[in-house]
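Questions regarding the structure given below will be posed in turn.
Note that one protein chain is taken out, while the other chains of the complex remain in position.
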Amino acid sequence: MSETKNVTITVDGKQIVAPAGTLLIEACKAVGIEVPSFCYYPGLSLQAACRMCLVRIEKMPKLQTACTVQITDGMVVTTTSDEVRQARKSMIELLLGNHPLDCPVCDAGGECELQDMTFKYGAAESRYMEGKLHKEEQQWSPVVFFDRPRCILCYRCVRVCGEGMDVWALGVQNRASGSVIAPNQDDHLQCEECGMCIDICPVGALTSGAYRYKTRPWEMKHVGTVCTHCGDGCKTTLGVRRSDTGMDIVRGDNRDKSGINGDFLCIKGRYAFDFFDHPSRLRAPLVRKHGKLVPATWEEAIERISARLKEVRDTKGGHAIGVIGSNRTTNEENYLLQKFTRIVLRSNNIDHRRTADFASFARALAGKQDATATMRDVASAPAILLIGNDPTEQHPLLAWNIRTNVRLNRAKLFVANSGDIKLRRQAAAFLQIPEGREGKFVAFLNGDDSAAGALTSAAVSNDSLKTLRDELRAQQDLVIIFGSELRGADIAAVVKFGTGIGARFICLGDYANSRGAADMGLYPDLLPGYTALTGSNKFSDEWGALPPERGLSAAEMLQAAQQGRLVALLAVGTSSGDDLAVELVDGAAAVADSLTFFQDRIAQEGFLSTGPHSWSQVVLPAASAYEKSGTFTNTCGDLQLLKKAGDIAGVKSEFEILVRLAERLGADVRKLVPFGGGVHADMGQSRGAQSGEADRHGVWLAANNLEPRLSPFDPMAILDEIQRLVPGYEFSRLGLVSGSEQHVVSVEKSNAGPGNELVQIMPANDSLFTSGALGSYSRILNSVIENRRAQPVDTEVMAD
Amino acid sequence: MAQLVSHPDEVRVVSQRFGKGAADIERHLELDGYKAVRKALEMQPDQIINEVKTSNLRGRGGAGFPTGMKWSFVPKDAGKPKYILVNGDESEPGTCKDRLILEHDPHSVIEGVMIAGLAVGAKVGYIYIRGEYRYLVDITRQALADAYAKGFLGKNIFGSGKDFDVYWHTGAGAYEVGEESALMESLEGKRGIPRIRPPFPAVVGLWGGPTVINNVESIAAIPHIILMGGQKFADLGPPKNGGTRLFCLSGHINNPGVYELPLGYPLKKLIYDVGGGIPNGRKLKAVVPGGSSTFVLTAAEAEQMNMDFDSFSKRGEFLGSGGVVMVDDQTCMVKFALRIMKFYQHESCGWCIPCREGTDWLKKTLTRFHNGGGLKKDIDNIKYLAQNMLGRTFCPLGDAAAIPTMSIVDKWRDEFEAHLEGRACPFEPESSIKELPVLA
Partner (left out) sequence: MAISEKLDQFFDAKMKEYPTRRSFLVPMLLYTQDELGYLTDEAVAHIAKKTDLTELEVRNVISYYSMLHTRPMGKYHVQVCTNISCMLRGGEELLDRCRHHLGIGHKQVTPDGAFSLEEVECIGACSWAPAVQVNYTFHENLTPDAMEIVLERYKKLP
């Protein structure tokens, strides 16, 4: 890239130095001079339509739009003269002429850019006396509502949908004052329902079915936390409001754009928080009595579980107990879970639903430096190779970053996939290979020409393969992203290829904290940080001797249960990724048919208080990720802080549950959660809108005569230990708490030792509108799925 | 089809073949057709551009930008194909001259495109004709087919080793598409929304390639300039205003029609000699000098004006497109202003706030005003609105709407006042609704 030189301009007498070619509006913003705008939106194409940003530039005949003028040396600009003020004022007057001014009932009231601009720059008197245009509000989809008269035609929605999402579902129709934003299917939308158009609308013209008329913006508190759905880790800001049963979540958006996702959120991150108050949400523990699960107190339930676990441990040994962790619980919970399993239950029988082969990834990258890419890197890397997966459906943020990078930075995207995935439209080269041949493709990249035969087809010639390989070899700073199609030796092979050209990697796993689950050691043969069980390590140094033998994998646990070797199972959430129930499962007969174990069945039990639980003895209602604090590690290894947003009476976090169980099992809680010895107290940063959790800590601390600083229920206490002991998790705590993501290098620092048994990898295969079992409890996701079933249309559209 | 007229003062350059059947290629050749392009093939590109610069030809589309200079902005090495685009969208109210050129002498346009192409290094030209002019599309298609058949177009034109293609294109009803960047959008198959400038079309135009956009009349003058020499063309008009132009007389005039006269021709003579004065013994009240986008002149002002670009720009006004519309003293200027605004309101592309909302608001206010619902503050409001559009819209259409409005309010304020407070329109008493609006 050629160096751009800095130039100096003068704005309102102030000197500004910025790179030549910077847009004037951005140069002004950088030094705190606000130039108002509606249509200008960073990263989207320039429109110069709203004319709010008109400024006077010396030597130019007319007022100029600061949103399109690129600065040149010596430019002298005025943004505060009467002339400029009058121009702004008149634009507002013109807009208000046809604007309904139904602010008191408008969803955007209080958050409306037109209101703000009117206040700042606008008109006190109205010159307009003609009748206003009136049109009924239209519902375009379960998510999107459109109120035409409120629209100011800034075209942000059209651009974010087309340029940003590559969906092109919104258009502009008619002309002159008849101009109107139109949906792609006559009177409704067929789209990805991401809600980006709603979020970006400066006024209340586009509103969401999930939020409309629910509340006034100022009645909410806003908690920025991490989305609980896919593995990308978008920041979502939840608007919460007190209710009878705690704290309700009424809205999701990304209002401060400060997360790794910037402007982006998909439908799930934005709207699929609405499982939280699903009618079948479990709000009290269930205990099996006379063959039936009936509501019980927490005390009774905890007692039942701990008594049973204690009995099995003390009579049969820890190896008769199995533990299944979750992909949607926090790092702190996962870490605690495996620690609890290993030192309290004295078992290595711990696993989780593995949606990607992170263990092999760690083995392949062990000892390498700076070998993993961050989610942000995907938006700036000059070149990307994507093998397998369909990020548009499964990793929406990743897909957005790829598209943005291609669009704004002309990054080169190379895609090898067995499907006709949508990202091929951004690809410089798209190679459609037969299903299951991803490994062959990697072998070919590594120079094995004999693999070409398995890849060629009518569309893919030997030559095109070679050209692609040559081109890839020549790439600098390539980021290689691969899906769960690559496992075991194939991962080692792709790492070999990439390392040769200095590439960095991203291994795609599916749920919100699947990478965290792997990093935190939810493995029968690996301690946190992919540390081999055998040999000396920091964990055994600190915790004391660990059960020496490798534990059972999830599949093996089932087998053992059938054979009567395993008699108790503690399943956190379910292995399909739900984190809403901690279950004690007892009895071999009960698990006999349970390959569905990994499917939705248990998940649903998390919600169903009365459903038939063939083998759960106790079901505990757990808090969802939106109802607790902690950290998640996204699929790239970006660690982020979760803040508690919602609160549901009757549920408890897994963290608290585990601490209570451990205490009943006679463990030294101070050792399990070294809250006294920790250095980093949580000063409340992670508690979001809540104080309830802090209250609980307070009660416990007082009861135990402890210092009111950290409690064993505070996940931050164990984060201290994670930082201390887990290789690669030596991040800046200050950075984390202040809201920026921290890239962890656990895979690079891993020490997993040999071990390459073929493990079961079970990708989620979620679509944009599903999210394991959890998704099926989201009203908005269900209505979108329903709606699409009712109006099947070929969804893929061509780009402009 | 359209009827031709003549006057002894006329100097026929562009219109020299009108009425002579020159749409037929054989007839055209008899009348010196395609001689200029043969001559241009022998010239260096810079020579052609210089000849056009010398001719002082200024854009006949309305803006009056020097054509030679425009051509010289095209980069020599662009790395992308260059294009010539002929603007035949002719939609400016009062203007109907390009129509005659394409009807009577389509080959002069084709030849002009080729010369322009040779000058700037383009190999492809498009002639964009407004959708309503279907019969001209058909004439142009035939002319192009004939030129291809003769080997004047296509590969190796005139055996020169050079290739050149000219294609026809048509619109489908949109004044705004006459604006050059919107014209390109339309030619690319899009809505006629103008583009952000810079970059200017000469640098980044059609499909990203440098593009010369000229009005039909400007392009049709090119072959004549090459044949007669730039200086001779320049000498026909006053300094810096080379040549002749087609003036379209319309409205309240005895001899409406399209006349080719030297630039600088006195407007008074144009009205009373060439046009034969105002019919029905009435008096002249107002003149629209060059299409509805120009400042409207009072009769007294009109008598002082010469029809060249600089005489107008000296006053901060515009000569415009050649559409001269005479308005007699029995016409209501409020209604006239309203009709003009109705046009711009209908034709605004709707892209930017001031034009979309401003034209709509002005139309509504003027409608109410003309119907007798006007209030005193409306008069100032109308002016205020127009002033706030002027110079602030995305493209000059907003200016085009503001300019006539402001000049009418300024010059005929008394007629606005005569409509106040429910009084009937003094010119059309029966058409007014005597009802005051309900104030919000």
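Some observations on this one:
Which chain is which? They are A and B, in the order written, and residues in each are numbered from 1.
The criterion applied here is as follows: a contact is a pair of C-beta atoms (placed from the backbone, for glycine too) under 8 Å apart; a residue touches a chain by one contact, two chains touch by 3 or more.
Fair warning: this is a prediction, and the values are worked out from it, not measured in the lab.
Across the entire complex, the residue among A:Asn184, A:Asn331 or A:Gln742 in touch with the chain not shown is A:Asn184.
Note on the undisplayed chain: of the listed residues A:Ser81, A:Gln138 or A:Asn174, the one touching it is A:Asn174. When the full complex is taken into account, the listed residue touching the unshown chain is B:Glu132, out of B:Glu132, B:Asp235 or B:Asp273. Only one of B:Val37, B:Leu284, B:Val325 or B:Cys425 touches the chain withheld from this view, namely B:Val325.
The missing chain, though absent from the display, is touched by one residue of B:Glu10, B:Glu51 or B:Glu92; that residue is B:Glu92. Although one chain is not shown, part of subunit A still touches it, namely residues 168-175, 182-184, 797-798, 800. Looking at subunit B, the residues touching the absent chain are 1-3, 81, 90-96, 98-99, 130-135, 165, 167, 169-175, 186-192, 207, 248-252, 256-258, 288, 292, 323, 325-328, 331, 336, 339-340, 343, 346-347, 349.
Here is the rule we use: only the chains that are shown with their structure count from here on.
Subunit A and subunit B, compared by their mean Cα positions, are separated by 57 Å. Within the complex formed with subunit B, the subunit A residues making contact are 46-52, 54, 61-63, 68, 86-87, 90-91, 93-95, 97-98, 126-130, 152-153, 172, 174-179. Contacts from subunit B toward subunit A in the complex involve residues 174, 176, 191-192, 196, 345-354, 356-361, 364-365, 368, 381, 384-385, 388, 391-394, 437, 439-440.
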